[in-house]
Structures are given as C-alpha cells and as structure tokens.
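See below for the structure under consideration.
Every protein chain except one is present and positioned as in the full complex.
All chains are identified by letter, namely A, B and C, in their written order; residue positions are counted from 1 within each chain.
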Amino acid sequence: MAGSTFGNIFKITTWGESHGKGIGVVVDGCPAGIPLCEEDIQKFLDRRKPGQSRYTTQRKEEDEVEILSGVFEGKTTGTPISMVVFNKTQRSADYSEIASYYRPGHADYTYDMKYGFRDYRGGGRSSGRETIGRVAAGAIAIKMLSMMGISVNAYSRAIGPVEADMDKMDLAQCSENPFYIPDAQAAQKVAEYAKEKMAQMDSMGGIIECVVQGMPVGAGDPCFEKLDANLAKAVMSIGAVKGFEIGSGFATAKATGFENNDAFRMESGKVVKETNHAGGILGGISDGSNIVLRAAVKPTPSIAASQKTVNQSGEEIDVSIKGRHDPMIVPRAVVVVEAMTALVLVDALMANMTARVDSIVDFYKK
Amino acid sequence: MAGSTFGNIFKITTWGESHGKGIGVVVDGCPAGIPLCEEDIQKFLDRRKPGQSRYTTQRKEEDEVEILSGVFEGKTTGTPISMVVFNKTQRSADYSEIASYYRPGHADYTYDMKYGFRDYRGGGRSSGRETIGRVAAGAIAIKMLSMMGISVNAYSRAIGPVEADMDKMDLAQCSENPFYIPDAQAAQKVAEYAKEKMAQMDSMGGIIECVVQGMPVGAGDPCFEKLDANLAKAVMSIGAVKGFEIGSGFATAKATGFENNDAFRMESGKVVKETNHAGGILGGISDGSNIVLRAAVKPTPSIAASQKTVNQSGEEIDVSIKGRHDPMIVPRAVVVVEAMTALVLVDALMANMTARVDSIVDFYKK
Amino acid sequence: MAGSTFGNIFKITTWGESHGKGIGVVVDGCPAGIPLCEEDIQKFLDRRKPGQSRYTTQRKEEDEVEILSGVFEGKTTGTPISMVVFNKTQRSADYSEIASYYRPGHADYTYDMKYGFRDYRGGGRSSGRETIGRVAAGAIAIKMLSMMGISVNAYSRAIGPVEADMDKMDLAQCSENPFYIPDAQAAQKVAEYAKEKMAQMDSMGGIIECVVQGMPVGAGDPCFEKLDANLAKAVMSIGAVKGFEIGSGFATAKATGFENNDAFRMESGKVVKETNHAGGILGGISDGSNIVLRAAVKPTPSIAASQKTVNQSGEEIDVSIKGRHDPMIVPRAVVVVEAMTALVLVDALMANMTARVDSIVDFYKK
Partner (left out) sequence: MAGSTFGNIFKITTWGESHGKGIGVVVDGCPAGIPLCEEDIQKFLDRRKPGQSRYTTQRKEEDEVEILSGVFEGKTTGTPISMVVFNKTQRSADYSEIASYYRPGHADYTYDMKYGFRDYRGGGRSSGRETIGRVAAGAIAIKMLSMMGISVNAYSRAIGPVEADMDKMDLAQCSENPFYIPDAQAAQKVAEYAKEKMAQMDSMGGIIECVVQGMPVGAGDPCFEKLDANLAKAVMSIGAVKGFEIGSGFATAKATGFENNDAFRMESGKVVKETNHAGGILGGISDGSNIVLRAAVKPTPSIAASQKTVNQSGEEIDVSIKGRHDPMIVPRAVVVVEAMTALVLVDALMANMTARVDSIVDFYKK
C-alpha cells in the first residue's frame, strides 16, 4: 500500500532511504506564483542537519537541496516541484553488523516481517533522514503561509525532566542554544542532564510545542478531516513521536467544563476567546486563535549501553549500538514538526475556499 | 472539501445531523462473506445510546439501526453496506434559543464563519450523534477482526482526577458500572466526584484507553500511513478528544533510551518484546504485541452553570445551557474509540496483504 | 476495495442494489448555500425512471427521492447530503431462475468469481438502478453549475444505425420523442428500427452526446487529472458504455494536424477558437469553448431471444431472458451521462480555485 504521500490538495510524496543515492520529495498541487529558490528550502534543512552541536550526531552531512522541476523564472509554475538531496557519503560498512539482529526500539523486526527483508544500511527508510523530504516540502508551505500573514514556530518545550518556563518564553533564545529551547535557564539545565545521560551512554526524550499565529477562522472540517485530526496524523507520522495534544490536551481530562470552556468576547469588533484551552480549533475548524500543539518524542533508541535482543536466527544476544547517534532527537525534530504542521494548514486553507457556493460563483465571475 | 469519508480500502462515509431525519453511514470496500445482521450492529449502538444512567443525558433515544444494502442471505456481498438510524423524536423547539449565540467550547462560531450559517438544532453535524455512523461501521470492522482472532477493548482509564488502578484491571467490571471503568473501587470514587460536579452544574473529562489483542505483525506503513499516525487521526477525529498517545506516550518524553526500549526475546520460538512501551507499533508497523492507545476527552462543553459568550449581533451576554446534557462524555465515547480503532486496523490489515510480490503471485496461482 | 465513491472535493458515494430496500447516495463536499429541495432532484430522476414509453421497460417504479440530511432551511449546509429512493416493490420471485446461470453480457459470472456469490435479484449492484444515486447527485451538481451560467445537455446522437442530423439539431425535440433524440425525422426512423428489433426479441445500442456550454477556461489538470481523462472515467463507469470520445475523437485518427488544429482568433476582445475539434479541452484543461463528448452504449444484454450460456454447475444451456427489459438503454442513460459530466466539472472547477497563490492570498484578505 502506498504510504509515502501526504495531503489532498497540496500533496507531497517523499522517497529515499538513509544510505541510498539520495532523499527527495515531490510537491504536487502547489499553487503557481510563489517566489521560490533553493535558499528558501536550504535554511530549513540546515536546521535539521546533523553535526550542529555535541548533542546531536557527529556525522557530517551537508544535505544540499536541488530543485529539479516546477519552478520557472523564480516562481512556482503550479506543476510538481521535485527536490532532492543527494547522499554524498555512503558508509555502508559502518552498518554491516546490525543487518543480522533487531535493534530494540527500531523498525528492523517489523520491516523484516512485513517485507521479507530490509535495507539495513542506516535504518533504510525508517531513518531520520526520511524527514528531509518533509522539511523541504514544509519550507514551501511555510513560505506560502507567510504570504498570508501566518507564522509557524516550534521549539523544545521540554527535554527529559527539564521543562521550559513559559513565562520566560523567548523564541529568539531557541537559536542561541543547541536544544532549541526558548528559555536560557532551562537550556543550562538540559546541558547538565544531557552530560549525565551521555556519560551513561544513554539517550533522552522530550516534548516539542508548535504555535501557529495569524490563522484565519474556517480551516478544517466537521468530521474525519478535523483540523486537529489531520495535525495529529501529520505529527504522529514523524518517527519517534509517541503522543500528540492540542491546546490543553491531556490536562483537559482533569478539568471541568467551566474551567475548560473558553469564553467568547468582543475585541475591536471581532469575536475572540478569553482563553485558549481549545488550542485554536473548535469542532475541527480553526477559530482564529493561535493553534497550539505538542508532540511527545521518545528517547533515541540507538544507545551504546548494552541491551538484550534477538538476531535473525532467533538467538538471544546482547548488543551495544555503535555509530554516531543523536543522544536526543528533539532539537533536530523541531523543524520537522513545523513542516508537518504547515503542510496540514496549507491544505486545509485551500480546501476551505470551496466551503460556500457564493465564493465559487464569485471566483468565476471575474 | 469532502471530509466525511474515512479509510482507504475499508472506507466509510457518514452523514446526518442531530435533529435531521436520520443518521447513517455507508461502508464501502467491506469484503464479501461476513455473516451480518442488524443485531450485530445494534449491540454496539446500545453501548453509546443516551439515557443509560443518571450520568449520561436523560434523553431517550432508541437508535435502532436498519441495514439498507450490501447484505444478502445473511452475508455481506462486497458491495456498499448502507445503514441508517432514523431520528424518531425531533424536538427542534428545545434548541431555538441557542441559534442566536455561540456556545463556549462548541463549534457554533466556527460553523457560522465557515459556511455562512448553521443547522443549530442540537449541534447539527457537530453533535455527538454524528458518531452513530462510526459505531455502526466499527461494529462490522470488529466482527471482521474477531474472525481473525483480534479483539478490541476500550474502557475509561480515568474520569476527572480519578484513575483506574491497572493492577486491579477487570474488563468485566466495565459493564457493571455506569462509567465503563474496569475497577470497582474507582467506579465508586467517580460516582462521588460526579455527584459533586453535577451539583455544581459543571461537567467532567477523562481518559479512554483501548487495547488490541491478537494483532499480527506487519500492519501499517513506514511513512505517513504509520499505523499509529492513522490511529491518532481516527481517535482525534472524535469530537471532544484533545490528546492521543500510543504505548507509554507522553511518559516517554521523560524516559531514557535504556528505560524506554523494549528488549526482544524468544518465547516458544517466536520473537516477543519483554516490555511494551512502544504500544505494539515499531516504525509505524504492528509488532505483534498488544496495541495500547489512550485518548484525552475534554469535559462536556454544555453546562448549566452561567458562562460568558457573544451572540450573532456581536453582543457579550451570559448564558446557561439548558437541556439534558451528558455530565461526562467518556462512558459513551468508549465504544466510539473502539470503533475508530477497529476501522484503522481492518484497513491496515487489508493493505498489508500486498506488501510482498510473492503473496500476490501466490494468490493468483490458486 | 472501496469503489463506490467518485470525486475529490465534491465527492459522492452511492449504495444499493436493484431489489434491496433502497438505492441512495451521499454527497459530501457540496458547498453551503445552494437552494435545494426534493423537487430539484426528482425532475432528473423522472427522466430515467422506467415505464415512460413502449421503448423502455414496462416496470412501474416511482423512484421518489427523499433528502435525509445536509439541507437546512432550504439550503445546503456544507455537510453531507444523504438521499434515498426506497424500493417500493420487491419482486424477487421474478428473478429466481437467473440465480442459477450466467446471463451473457451481464456481470453474473464475474461477480460470482470475485465475491464467491452474488445478489442475483435483478442484477443486484450491477443493475441499471445503481445509477439512481448518480443522477440524484448529478442534479445538485447541475444546479450548482447553472448558478455559474454553465449548462449540461445530453441527448441521443444515434440509436442503432440511425443517426441524428446535427444540422437539424433541436434540443427541444428531445422531450417530444421517446428516444431523447434532437431530430424529429430521426426519431421516426428509430421507431421503425425499434419495432423491427423488438419483434425479433432483440435489443439496440446507440451513442449519447453531451454538450457543456458556458464553461470557463482553466478547469482540469496537466497530467493524470486531465479534464477529459476524468470525463472518460466518469462516463465509462456507467454500465453498458463501451467507448468514449472528446471533440472529434476517433475521427482525429484519420485527420492531419492542419485539419485538426483549431485556429485561435480574437472575438470581442476574447481569445476564441475557430473550430472545436478539441472538444473544449486543451492539454487537459478547459479552453472556454463548448465541451463536447460522446459515449458508445451497447445494446441491452437481456434479450428474450434464445442464447447459449452455462450454469453454475458448468453445464451448457440455452436461455431466454424473461422479464420486462429495456429494448434500448440509450434514452434512459442520457440523464446519467449529464449527471456524471456535471460531477466532473463541479469538482474540477472547485479544484481550479487554488491554482494561483494570488487567488488564495486574496481569498483570506477579505
């Protein structure tokens, strides 16, 4: 079953595995007329590339993007935009051992069972490198959203037990520390926590939060295509994400209706909400407030500490995963959450244009 | 944009609003040969029907299902199965007042903005009654899963601050208390909590947990159609659900790799996992362990306590929502979570049959 | 595999078999604000209902449509519109014999092989009654198109060897003769031809032509979703249609480029085409000229004359199909071709609204 396509109107199809010839994406349904060049994409890819700090993998990958189609004279043409990052260094040798056993917390076992065999080099299609295509496509979506006055910003809300203090929230801080956390003090605490865990050859999880500002009312749908449902799928489809919540999320389970309902009031002639427990979505449709979502990211499964597992011959063995792995996934996944969020929004905003017959009649009167 | 269809191979399309002529669903892509009668569906609908206890709405609705197509001589024919529950009592009068203002926590405002007007009777399409179609379709999916030895069971894991003690977990308890909670002692505590909140004309939230047993390895996909991503969308598309997690979910954010990785080992010649933090899914593909997921359900937004809001003329007003509303959504939503879970599983299991060319060649050799 | 849903944005799902409880359709993605009542639908259904003349089946079916959802205060709400025609007379007895053998030219054999058994009453899902849902949905699409100044008119271009003289083309004639042919003289010739064939207990085929006037430029897509490709699928999905052509169609195979190219020229400041061999579509996108398409319809396979076939036990037998069958399918299929054409156009026109980023930015500025 084809599972590498996402979106209805603004549709992306990703391809590529960790140690193949390259990784790429085809963006189809992108409207014509968006100014676009490789630099627009590259700056997003640079945020997820490895080797940026001692807290991410020490592999050096340049991840340079090339646009192969769909842009002419500096603007999107409305036809498919194909983008590729060629893999420059292919060190299959590093991975030869893991071909024979199933790494705990990885997809080795399920791939073998499903497909009969697997591309074991660097995780193949289950590698974090699969997200390159998502980020490249998301960069276009984010550019398009910005033309409409909509911004999408994600950051580390927590890493391990250390949580950012949202009262000190400062987005500018994110690029000042290697954890993409918007609170300088928390960054320091994370550094200490990370030092300890890295010494133990262990790894860390965390929580990514994403805030969308400037969202118009009306995007989304009443039933299965609820905006939050699609955001959930988008974010949960990122490897290592194990939980998703919108607005107050799991906290609403303990709240009462009186506490959780957001009162409506008027502000400069516009309907606004006094609070935003709903996270910007009511009945599956954007309500004009900020959209706020969170993703729980599990700790990197590849750890150097010794673990029990089985090999393909069915023998129980002890393994210690070698190689240069991220001790935490969160900082590099922040931009992936932004990308997936933007893709859902762009799709929903375009879909919403046909919600009323009057808009359609008007469009063709011109 | 069409948003009332769910699934790829086993595809359902729901229709109907709270106070219209009826509510229904068309199930398309259901395999031929499943023994099916109305009683198979009715027993699931009965679990969500109102008026079952003092903790759910006191409205009396029979919700009797009729199968209109797709079944012949007691078996599904492989063609669309249309099912309908006709609304017997249409009390539009009860709802005339709410037409003029926006209920906090409801979709009134977003519907008006998106579509230009709304069917204000009983919430129209945003009513909980929309789930009737999901449950009816889910009943068929569950029946089909049972033919493959797979069971799907959901229950209240928590209501408000009261959590079930999973060590005392007893599924049989669920039908013994009005909260569908598998722990008799917890049920008692919920009763007390509910009494207090109902006296305050307030409402309660909670957490639903769903466990799938007997799931084969291999269902799901490596990328956007990850099994957990589709489960997330399915469950988050249920009105009032604000959070989703799989396996250890948000707890993994605080765990380390060593703690969170599930070691593989052999058991009677089969690969199994020592723990199940992954919740039965690795790399988006079922791993043969139980699938375990949780949904955070917000408190019922319709409360009798006085709240602030605005009306369609842009005036700020105080409102107190009348009518017979559920003080908690959780107990009636349990069966909806089961239904949505089953729909995703059936679809993924069918999709998985084409994962290997050998299986396809074999199929047509016969 | 689910195969009863058609369309991307304006999406319909049909259900029901000939002798089941009813036949229906769910229209999802229909924009809000279209004035709609049952009479709007009924007038289209009446054009396909049986018993209208001696040249169609003598069965009497009222085919009264009921709208069950999606319309409030006389307008579409933007949520799914469910429509049903309940079968009033269920004469399964008439069909008991055909359960045992495979009617030539029918789907009996392929259904049995695919599904293991079939609903043999009146052809089950393969019955012409399946088109009721298409026509009901198409009626909404046609109403929406008329709000945009677009008309869709189909008619019999030929029945058997008798072709309408397009120089005498008079649409008003269609309702004056039982063949829906826009040429009074041709109608007379068809009557003679039909008399002869009916006396021989044989049946007739023909060609349906459909013309769309007022179509704006821009609907359709460059690649797989070419407007003509979708029209082809839509029309070829009608039972008994064996061929499809757009514009000059098969005649272009014999033409040269010079003959076949439509020269562009200016007319009152607008680009127009001097001829319309292209049939209103260039490169898969509507060019502003009339869209002209044709469908080849095979003769009714159910004939009273004796034919050879085999039964389920694998014995060769002679059969003579009893019952009141249409001696020709064409006249009743005309409205089905209109419906399917309209559905494709509505979908393409909505999709086209997101072709340029400027339109999207403008839409949300308001």
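Heads up, the rule we're going with is that a residue touches a chain if its C-beta (ideal position, glycine included) is under 8 Å from a C-beta of that chain, and two chains touch if they have at least 3 such contacts.
Since the structure is predicted, the reported quantities are computational estimates derived from the model, not experimental observations.
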For the chain that's not shown, point to the residue among B:24, B:78 or B:182 touching it. B:78
Which residue of C:72, C:111 or C:179 touches the chain not shown here: C:111
Determine which one of B:169, B:201 or B:353 touches the chain that has been left out. B:353
Per the whole complex, from B:3, B:50, B:133 or B:222 the residue touching the absent chain is B:222
Touching the hidden chain, out of C:207, C:291, C:342 or C:360, is C:207
Residues of chain A in contact with the chain not shown: 1-5, 7-11, 13-17, 20-24, 26, 28-29, 32-33, 66-70, 72-73, 75, 77-82, 84, 114-119, 121, 124-125
Logged for chain C, residues touching the omitted partner chain are 1, 3-6, 8-9, 14, 102, 104-107, 109-111, 113-116, 125-126, 130, 158, 160-161, 197, 200, 202-207, 217-218, 220-226, 228-237, 239, 242-266, 269, 271, 274, 277-279, 282-288, 296-303, 305, 307-310, 314-316, 351-352, 354-356, 358
Which positions on chain B touch the chain that was left off? 8-9, 29, 31-34, 76, 78-79, 144, 147-148, 216, 222-223, 349-351, 353-361, 363-364
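One rule holds for everything that comes next: only the chains that are shown with their structure count from here on.
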To bring the C-alpha trace of chain B onto its twin chain C, one rotates it, in degrees rounded to the nearest 5, by 180
Are the two sides of the chain A and chain C contact the same residues or different ones, given that same means over half of the numbers occur on both copies? same
Separation of the C-alpha centres, chain A versus chain B, in whole Å, is 26
Distance between the CA centroids of chain B and chain C (whole Å) is 38
Cα-centroid distance, chain A relative to chain C, in whole angstrom: 44
Would you mind listing the residues of chain B that make contact with two or more other chains? 1-5, 8-9, 14, 114-116, 125
